[in-house]
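Only one protein chain is missing; all other protein chains are in place.
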Amino acid sequence: MIRVAIIGAAGLSGLELIRILTHHPMAELRVVTSDRHAGKRVGDAFPELSRVELVFSSHDAKLEGCDVAFLAIPNQASLEQAPRLLKQGLRVIDLSGVFRLADPDVFRTHYGLEHTAPRELREAVFGLPEAFRARIPKARLIANPGCYPTGALLGLLPLGDLLGGLAAPPIIDAKSGVSGAGGRVEDDATNFMEVNENFKAYKVFGHQHTPEIEQYLAECTPYAPARDGAVVFTPHLLPIGRGILSTIYLRFARPLEPEAVRRRFAAFAEREPFVHLLAAGRGAEVKMVQGLNDCVTSLHHDAEARSWVVITAIDNLGKGAAGQAVQNMNLMFGRAETEGLV
Amino acid sequence: MIRVAIIGAAGLSGLELIRILTHHPMAELRVVTSDRHAGKRVGDAFPELSRVELVFSSHDAKLEGCDVAFLAIPNQASLEQAPRLLKQGLRVIDLSGVFRLADPDVFRTHYGLEHTAPRELREAVFGLPEAFRARIPKARLIANPGCYPTGALLGLLPLGDLLGGLAAPPIIDAKSGVSGAGGRVEDDATNFMEVNENFKAYKVFGHQHTPEIEQYLAECTPYAPARDGAVVFTPHLLPIGRGILSTIYLRFARPLEPEAVRRRFAAFAEREPFVHLLAAGRGAEVKMVQGLNDCVTSLHHDAEARSWVVITAIDNLGKGAAGQAVQNMNLMFGRAETEGLV
Amino acid sequence: MIRVAIIGAAGLSGLELIRILTHHPMAELRVVTSDRHAGKRVGDAFPELSRVELVFSSHDAKLEGCDVAFLAIPNQASLEQAPRLLKQGLRVIDLSGVFRLADPDVFRTHYGLEHTAPRELREAVFGLPEAFRARIPKARLIANPGCYPTGALLGLLPLGDLLGGLAAPPIIDAKSGVSGAGGRVEDDATNFMEVNENFKAYKVFGHQHTPEIEQYLAECTPYAPARDGAVVFTPHLLPIGRGILSTIYLRFARPLEPEAVRRRFAAFAEREPFVHLLAAGRGAEVKMVQGLNDCVTSLHHDAEARSWVVITAIDNLGKGAAGQAVQNMNLMFGRAETEGLV
Partner (left out) sequence: MIRVAIIGAAGLSGLELIRILTHHPMAELRVVTSDRHAGKRVGDAFPELSRVELVFSSHDAKLEGCDVAFLAIPNQASLEQAPRLLKQGLRVIDLSGVFRLADPDVFRTHYGLEHTAPRELREAVFGLPEAFRARIPKARLIANPGCYPTGALLGLLPLGDLLGGLAAPPIIDAKSGVSGAGGRVEDDATNFMEVNENFKAYKVFGHQHTPEIEQYLAECTPYAPARDGAVVFTPHLLPIGRGILSTIYLRFARPLEPEAVRRRFAAFAEREPFVHLLAAGRGAEVKMVQGLNDCVTSLHHDAEARSWVVITAIDNLGKGAAGQAVQNMNLMFGRAETEGLV
């Protein structure tokens, strides 16, 4: 059994981790922390998890005997906790943004924090199995990808070399449910009256997930223009709880051969247990992935086949956070990648 | 022209007052206050009111030259401001709860505040025109009714004497949109993730609107049992922005004559410009009143005609707050009651 | 393994059955029918079930080799299919309303159908395990309870004898998500524009679940007044997908002892694997049960303890339909009651 701790278990990602891991055949949930709920039985604090007998500890709980810790805490807290836990010999899957960007300057610009764990940063493996599967089993520290980068990269990476033929930066028009945008935070911006019957973009040309997409796109494909401005990424806030739809626009210098593109994309989906490609003519929808670790994709092009649209749907708490984190855990501990996730 | 100030104009009720009064033919909006937005043009801070050129003042703005002030501020603030403004010679329409309950002990129990303005409390007129129309024109201080009491009383008062025949306390099962339950507050309880796709009761047997309903029911009808427990009132939180539906259950000692009841109810609706009774067989819905100052009602009974259901729909920001406040202003200043409201 | 067929597998209840049963350790899903999708792989027609390789058959599919058939089809169709399948030796769990009401006259009044299977009707067992657990294992035909009756009865039955002291009919004010009110039907009433940002009661004093509640309440408790009018039941339509909250009002002839009532209720919840009682002061919410077979309940009373409110929350597709149907299957085939459901 894999002995597991969840640090920050009462937030949305933490609760989703509890939900998944209590049904995982090889995981033994030993410690779940929450300062707010410390001392309460999980099932009492959250009746939707009524059968979970575990009691919340405070954040400074002892983690002896745990093999791995999931960090579902704010950025600054992860920056402090991850090095400490690694030193204690635990492996760490960090759901925050602090171990994803290779360049500390870019990090500072987008997160407003000084990076105090540069050694751990260099060691961290970006936990997108579809791109870095080979490196995950030996990783001590996984930087679990952001929800938007997951949705964007899973639509772009299957195209691989073809991206060398882009005539303009890829445009990612992403729409996220509230749980991917800081839900359960005491924040006006996610108040029901602000979100319900409303729709808007936010942080246009300024979201911290932009450099994350740019960095891994450059690492994995031949598309590598000047870093800043390599992709245009616009997040929007949907009046739903869970799910991200990313509508990705690609403009190529010359027409692509539609069947060849589809075959390439289909081959990728065939290889990947959590990526699905819809038949031509059908579009991805967020309801196809809610509660799941799946990414459902669809492919569309204009008459000339120079303008393409790739649509990806993921659950921001599933493949965009907790689900993907468990997928990474499976790989780290030599389990079947889909265990506990299908 | 009636020269108007709105104190607390950037909250939901305040913004609704701005919206109504800028279209009111006889109102001249002179002062709108908001500490948060002081110095900003209304139309810039709230683009949905793009044409409103007025600039927000801070709460200590001078109100010289105003005839009436609407108070759309928290309870404690109203308790302080109302006496001060009355002394300055303004008439006051207070949307908070502090001038509605006659008994300071009941007030203390439900609001957790000591009543520091007993004289003003005695003077205040409960601004439900359907019950107290005669007293409103001369009032200096209007206690604008709570949203739930408005929905409840407009379903009960038309029955008048018949309520003397009740065999059990009336039950008011009320469901409110979020704007009636403290929207735009930085509060977990109205976070989108708590409200969306959810539904729940709150403050069961403990809501501060219960004694308000009980007091005015006793004043206006023969139904007057022991005060505490006179009505059973359960508020619920709907995942919508605006609207309250109140399903009111009445159990009579003996059957009523259905046609007589309907005629009585219809006569009330006929007299009242903002009360509408649906034809038999049709039920009230909140969409029938959103954005309006109307109360739409429907009447239902069982085969024996001993058990009755009255359903009322109001917009909590309309007839439940800002709309009714303007209706009161019209009456106070000798205008047609419906002016600016239809 | 229990070999299973689902007749009408592409509706909301049918899809939920597929979702549950593909994860059930002892169920082998062999046949799923849908005229509309016949010939399509389930996972292609419904990408949210992407891994389900089964292919939809048409409704006249051969069911040889199946042990049990779930019927998730319209009333008239169930009335025809159930006898036919029983004759073929299958056991049947029927999710329609046609085998729940003992009296064919009452059935005709509420369903507008002549009952053409009176022998099967007499044989059918009402599949509410909390009330009829003993009779389910041997049943050939289970009448799976309606969603509203499940929510109502699970709030009332724990009180048992105490209901003999009622001074007025119990009032059940129920609010259901759209999937419990005929979702995925091509019907104006469930069009997004009718439901969203709206709320209303429907079929007041006329819903077909009223006699179902009345019948089983009379069978299981001492509360048995004249049948018609025994309970007051008002269903409402919530702008959410899944979940029913039932606010149940009870008025007793004399005060009850609160601790005794709570102990009795708690003992019931303790015995029942799917019934949970919240601690005093907390209210049931539909988000506590979405996607689950659980019923979460809360108990509230006024100062005098004569007026009581019981609140129950269920998922109309879970405990209110597919979940409960699988719970019945478990009991019918000698499995642990919670298998595949927790």
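Per-chain numbering from 1; labels A, B and C assigned in written order.
What we mean here is this: a residue touches a chain if its C-beta (ideal position, glycine included) is under 8 Å from a C-beta of that chain, and two chains touch if they have at least 3 such contacts.
This is a predicted model, so every value here is computed, not measured.
Q: For the chain not shown, which residue from C:75, C:109 or C:190 touches it across the whole complex?
A: C:190
Q: Looking at A:171, A:218 or A:342, which residue reaches the missing chain?
A: Answering carefully, the residue with contact to the hidden chain is A:171.
Q: Taking the full complex into account, find the residue in A:311, A:326 or A:341 that is in contact with the omitted chain.
A: Per the contact definition at the top, the residue touching the missing chain is A:311.
Q: Footprint of the hidden chain on chain C, which residues?
A: Counting over the whole complex, chain C touches the hidden chain at residues 12, 178-179, 183-188, 190-197, 239-241.
Q: What does the interface between chain A and the hidden chain look like in terms of residue numbers?
A: Its contact residues with the unshown chain are 167-169, 171, 173, 175, 197-202, 204-205, 228-229, 232, 234, 236, 238-243, 245, 247, 249, 251, 283-287, 290, 298, 300-304, 306-307, 309, 311.
Q: Hey, which chain B residues sit against the chain that's not shown?
A: On the chain B side, contact with the omitted chain comes from 44, 47-48, 50-51, 197, 276, 278-279, 285, 287-292, 294, 296, 342.
Assume only the chains that are shown with their structure count from here on.
Q: Which chain's C-alpha centroid is most distant from that of chain A?
A: Checked the centroid distances; the maximum from chain A is B.
Q: Can you figure out the chain closest to the middle, judged by Cα centres?
A: C
Q: Can you give the whole-Å distance between the Cα centres of chain A and chain B?
A: Chain A and chain B have C-alpha centres separated by 46 Å.
Q: Please work out the Cα centroid separation of chain B and chain C, and write it as a whole number of Å.
A: From the centre of chain B to the centre of chain C is 38 Å.
Q: Would you give the residues of chain C that are in contact with at least 2 other chains, written as numbers and ranges?
A: Counting only residues that touch two or more other chains, chain C contributes 197, 285, 287, 290.
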